[in-house]
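Below you'll find the structure, written out as structure tokens, and then a few comments.
Shown here: the complex without one of its protein chains, the others still in place.
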Amino acid sequence: MIIQLKQNFSQYDASAIENKLALNKFVFLHVDTGKKQYYVCNGKHEIDLRIFGGLKGVDDIFRVTDQYKLVSSQWRIEPTVIDLGDGIKIGKGNLSIMAGPCAIESEDQVEQIVAHLVKNKVHIMRGGVFKPRSSPYSFRGLGLEGLQMFSRVCRNNGIKIITEVMELNQVDDMIDYVDIFQVGARNSQNFNLLDALGGLRKPVLLKRGISGTLEELLQSAEYMYSRGNDQLMLCERGIRSFENTYRNTFDINAIAVLKEKSHLPVIADPSHGVGIRRYVPVIALAASVAGADGLIYEVHPTPELARSDAQQTLNFEESARLIEKLRSFPIAVCN
Amino acid sequence: MIIQLKQNFSQYDASAIENKLALNKFVFLHVDTGKKQYYVCNGKHEIDLRIFGGLKGVDDIFRVTDQYKLVSSQWRIEPTVIDLGDGIKIGKGNLSIMAGPCAIESEDQVEQIVAHLVKNKVHIMRGGVFKPRSSPYSFRGLGLEGLQMFSRVCRNNGIKIITEVMELNQVDDMIDYVDIFQVGARNSQNFNLLDALGGLRKPVLLKRGISGTLEELLQSAEYMYSRGNDQLMLCERGIRSFENTYRNTFDINAIAVLKEKSHLPVIADPSHGVGIRRYVPVIALAASVAGADGLIYEVHPTPELARSDAQQTLNFEESARLIEKLRSFPIAVCN
Amino acid sequence: MIIQLKQNFSQYDASAIENKLALNKFVFLHVDTGKKQYYVCNGKHEIDLRIFGGLKGVDDIFRVTDQYKLVSSQWRIEPTVIDLGDGIKIGKGNLSIMAGPCAIESEDQVEQIVAHLVKNKVHIMRGGVFKPRSSPYSFRGLGLEGLQMFSRVCRNNGIKIITEVMELNQVDDMIDYVDIFQVGARNSQNFNLLDALGGLRKPVLLKRGISGTLEELLQSAEYMYSRGNDQLMLCERGIRSFENTYRNTFDINAIAVLKEKSHLPVIADPSHGVGIRRYVPVIALAASVAGADGLIYEVHPTPELARSDAQQTLNFEESARLIEKLRSFPIAVCN
Partner (left out) sequence: MIIQLKQNFSQYDASAIENKLALNKFVFLHVDTGKKQYYVCNGKHEIDLRIFGGLKGVDDIFRVTDQYKLVSSQWRIEPTVIDLGDGIKIGKGNLSIMAGPCAIESEDQVEQIVAHLVKNKVHIMRGGVFKPRSSPYSFRGLGLEGLQMFSRVCRNNGIKIITEVMELNQVDDMIDYVDIFQVGARNSQNFNLLDALGGLRKPVLLKRGISGTLEELLQSAEYMYSRGNDQLMLCERGIRSFENTYRNTFDINAIAVLKEKSHLPVIADPSHGVGIRRYVPVIALAASVAGADGLIYEVHPTPELARSDAQQTLNFEESARLIEKLRSFPIAVCN
């Protein structure tokens, strides 16, 4: 059950509600998103919710049977829109595109990609500066300095930034340079990190775990939302399966199902979803048609020379062709 | 290596080729598709294929590094087209639709569905009369008599039939009433059945195994092709994964990859691929956009009352809406 | 619900029972195992089973909530014992060993292996004459003639035979030469084959599907049992997973769980379960300790030269050491 409070509720009203919840054996959490305030309540018994309806300060009450509450569409039907400022929004019915390299490598690289994005009317650039790598001996990214350069070039060109945060200690240093924090597949159940990001008022894109269920993904989003951060996106990036022809198995079902189960925008990552460059555009297209609110994919001036993920990264020509193709389909693409 | 023989090769030519193959330690198989004849040759060493090029009777030679040979696009680039007669073809660039109930239940049911198909310009009806069921206590289909009725109604209305064959002993009884034999996921590696179907000159749709790799699917097709049946289709129908929100995980990657690795038409089964009725249309759409040559899905006058698979079966209105939607997309749909 | 009939029930009793079942909307099947007769009944409603208890001819009644009925330990607590004759039994508390090559290759090979088995007091030899192979170009076994030779050598030495049947048409030809029919992983849901084997009074070892659930395995056994064949064994042979360090992932949990859910003997196949020769003995040992009633593994005079599965086959020395080790453990091993 979610109890939505009136804007002008008093501390006295809150106490009365909390007492009644405790009396009825609900475990509850007070959530303040900055826009509205709620009690998220977990109880074991069937109860007539109307006993809360009459309390002062209560605006509305929602029965939510899903294990996750605040991210469920049982509670909120209206889709969440992420507003990045400057008219750039995600989730309002148009397809948002986020593109960029696996790893930020140099100022020159960033500038070339920014130019490619501007030319193709793409407003959000991805690029890692802290890279999670299976081996300790691999390139781990340019770090904070790289981010500052990345940010400077993008802001000079009206481009928003999405980049991965791996550890809660990085948040404070990164926050001024980032428009969207990305939580990677390996951190999809790093609950301390999720708690920390839940305390921010900054958009977060949460990737599904390598073998994460949709239920787990939604619960991880709930971690953040229940701390008050309602600017969240869910990302399908392929799951691990027995099939080894491709790096991951893109789960197209997940796009359709997440769109129904949650009001949060759903983003598709075709680059990791298939992991082989020449199939990335077709998976991007399929995911868009299946209802994705956005795409995040890898592009690089010279994919063959990229310092990581060279196998799944498009070049500018392939990227431009993909964007053009998306715009030729009867789906609305952000301009 | 595949050696393609000239139309007018002599038995003497064949012997000379076979001797040379044996001398070079190739294991080979003679394949006669009714249209052309080949030797499919497996050897361990790198050999200069030109030593075969000069032999009499040899039309062409193809190096094929894939484990499967005849179904590989390394050998044959031109897509295979399945001709069902009466102008109904699969794989010539347009999207073919096959729809019908999980199980044939009655003449009235077949007539209603046929009317639905005719009205929506769909030319192929699916429907099982021999049903593979996990439990021995479930309904196993109407059997041969059901097939005869099914066939009669369809032929009276210009509709072609696809239905599952479970066992090689059924082939002879079924063959006159069937336009396409379907091999189900559980029989995807029933090699005796594949051998038998390979001996026919009748189209076969081969479903991917429940956890079958693409390599295994292509090898199973190779079983049939190497016996001379070149009228084959591959079908992606969802794989088994850890995710339990849906019955199967539709592998959209497989559509794109199979289209590249083989010249055979690739059919998508969104009904089994997701297993939940309200998501079937969106998966159908995504698969079509990803390059599928056809769709096979379940439709029933009253899905709630269907004797099997009620959960994933569309009603007529949903089916008609899906077809209309497919036709609104920039992909060519068969009319 | 299972209704067990008295030995001397009359046709008139049977009719009365069937009428009462029909009246109460049960779908039922009459099963005759040669030893006893039953009605296996599937109904949707909760019913007081005692209304059947008073009927003439009824010996006992069992409530079985599992989807599978006759193979469930809810019905029958006493373990099933498979009697192969000559004092050789499987499932009576001792560990049975079945060993032999992947494929029967020659009389000399069979004789050498038989000598190895006799020397080590192993009474059952495995060996394939019909081999299911992913590729149509691989060696498919020596066929019926091979089986006849295999049988002759074994019977001359007091050794029982287990071999794979792939297709119901093979049953009649094989039955005289076989002591246990093996159903392979790829045929685990070949329901026509299961029906045919259910009609025999000959032991069958049923392998779990490549990604088969335990529920599916038990339902496949139910296919056979419900046709009257109660001499069945279940075999865990490793499942397909994301891990590629080994061919399959041996599911040790399955051994423990199947032993509890069913009264049928549970056999472990460590050769396929891990697929790498040097790990086979340790997996065999672990499976035995976990409660397996038997082991089936691959042994060959010269594994490196074996015509198939060379990677996972033990030589005589390794096999002898494994058997000795098994006998040193506090588990009873058949002598």
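Worth pointing out:
Order of writing sets the labels: A, B and C. Residues in every chain begin at 1.
By definition in this document, a residue touches a chain if its C-beta (ideal position, glycine included) is under 8 Å from a C-beta of that chain, and two chains touch if they have at least 3 such contacts.
Note that the structure is predicted; figures quoted are calculated from it, not measured.
Considering the full assembly, A:210 is the residue among A:61, A:81, A:144 or A:210 that touches the omitted chain. The omitted chain makes contact with just one of the residues A:72, A:109, A:151 or A:187: A:187. Checked against the hidden chain, the listed residues B:240, B:263, B:277 or B:307 yield one contact partner: B:240. Among A:32, A:167 or A:324, only A:167 touches the chain left out of the display. Those residues of chain C that touch the chain absent from the view are 211, 213-215, 239, 241-246, 249-257, 260, 273-274, 278-279, 282-283, 285-287, 289-291, 328-330.
Although one chain is not displayed, its contacts with chain B can still be listed: residues 211, 240-242, 244. Touching the omitted chain from chain A are residues 27, 29, 40, 42, 67-68, 132-137, 166-169, 186-187, 189-193, 209-211, 215-216, 219-220, 222-223, 226, 240.
Assume only the chains that are shown with their structure count from here on.
In this assembly, A is the chain whose CA centroid lies farthest from the centroid of chain C. Note on chain placement: the centre of chain A and the centre of chain C lie 50 Å apart, centres being C-alpha means.
Each of residues 211, 215 in chain B touches at least two other chains.
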